[in-house]
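The next block holds one structure in the form of structure tokens; read it before the comments.
Omission of a single protein chain aside, the complex is shown with its protein chains in their original locations.
Our next item is chain A:
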Amino acid sequence: MADLTSNFIGIKSPNPFWLASAPPTDKEYNVRRAFEAGWGGVVWKTLGEDGPPVVNVNGPRYGAVWGADRRLLALNNIELITDRPLEVNLREIKSVKRDYPDRAVVVSLMVPCTEDAWKAILPQVEDTGADGVELNFGCPHGMSERGMGAAVGQVPEYIEMVTRWVKQHSRMPCIVKLTPNITDIRAPARAAHAGGADAVSLINTINSITSVDLDLFAPEPTIDGKGAHGGLCGPAVKPIALNMVSEIARSPDMYGLPVSGIGGVTTWKDAAEFMALGAGNVQVCTAAMTYGFKVVQEMISGLAQYLDEKGLALDDLVGRAVPNVSDWQHLNLNYITKAVIDQDACISCGRCYAACEDTSHQAIDMSEDRVFTVKDDECVACNLCVNVCPVEGCITMKRVEPGDTDLRTGKVVSAQSADWTSHPNNPMSVRAAE
């Protein structure tokens, strides 16, 4: 079995699966159960400054998006940072870290944007023996209305300033957790990098309203007839998170900046995808909140099996797909494929036909006895039929080999790669001097 031991910015854990800062890591009881179940590490739920504890709503704090069979695709929450006294959390962190020295224990922090506030809390965290801190610049509800969380994460100058304070007043590794509620994730990541962050983690939750109660005419979750936007997480946000992680990983000016991947990691495969796009480890919340801590066992066995099959070490996986994340303009326009329907696997539902005939390129033929075939002279290889087909592997895209003719254009497929930058229709195309 592959060795899953992880070393993320010097923080060691038996596997790269950490629980994200969230309700599952709010107290010692949960964290001990998580470690017993096999989690490699936790980021303890965000601590605030000493003083009167944070107050939460007393009505529902979660909303949900479901798929078929009521599968939970996303959660949204309006919970704030920990509402337990600072001293209690610190004592429990110390106790857990003492008993689980091989697991990663990182402490999430969110205090007001003053140097004194950060200067005060850092030594207290250091005293617990925790492995590092994560700066919560991402929480998009409640705390952001008070100038913390996402309110800081949306201003790169603040990120840099606070990160600098943390590095100045503590020797602990510092991870900066980023909010996705911005236009370009690279700006806050650069700010964290400039401030001396050891790593960034992303994404935090996305501003969202999951649904509207059509009797009360109020967003859900509804508190006494009103609702507020919450932060969305879970499988539905994974594509957004993957893109943001890759944007940072492929930025030359942030080369080597470690990333902790967060956002909808539910299976070993999700984790492997984040890691291939540059994440050094992953953090999980919704999968644990949906299925319990035991879900990590599948992540461990699956990732180990995958690495074994590929003959890769864990570190080999990290960033392996980054060189292949490109811009549209560099994609090979001479790479031509056609959809192929496996007639043995086809169950004749006709969804591919409806999708293609009504909304795409009229490239699928339907016979009177419901046999569906691709018209190669019409197919533009959009992939929609593959995406709507309910049978995995039934429709696939097959390459038209160089030298063969693309029946749609009547042209022989070139073996040469050619992209938009050199295309004759591109007024900006770059051509060799005549």
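Going forward, contacts are C-beta pairs under 8 Å (C-beta built on N, C-alpha and C of every residue); 3 or more make two chains touch, one makes a residue touch a chain; residues count from 1.
Heads up, the rule we're going with is that contacts and distances are computed from a predicted model.
Peer 1: Report the protein name recorded by UniProt for the chain absent from the figure; options are "NADPH-dependent glutamate synthase beta subunit-like oxidoreductase", "Ca-activated chloride channel family protein", "Transketolase" or "Autoinducer 2 import system permease protein LsrD".
Peer 2: Hidden chain identified via UniProt as "NADPH-dependent glutamate synthase beta subunit-like oxidoreductase".
Peer 1: Touching the hidden chain in the complete assembly: which of A:Arg91, A:Arg146, A:Lys226 or A:Lys269 does that?
Peer 2: Within the whole complex, the residue contacting the unshown chain is A:Lys269.
Peer 1: For the chain that's not shown, point to the residue among A:Arg98, A:Arg146 or A:Lys294 touching it.
Peer 2: A:Lys294
Peer 1: Could you tell me which of A:Gly393, A:Gly410 or A:Pro427 touches the chain that is not displayed?
Peer 2: A:Gly393
Peer 1: In the full complex, which residues of chain A touch the absent chain?
Peer 2: Chain A touches the missing chain through residues 69, 267-269, 291-292, 294-295, 297-298, 301-302, 305-306, 345, 391-393.
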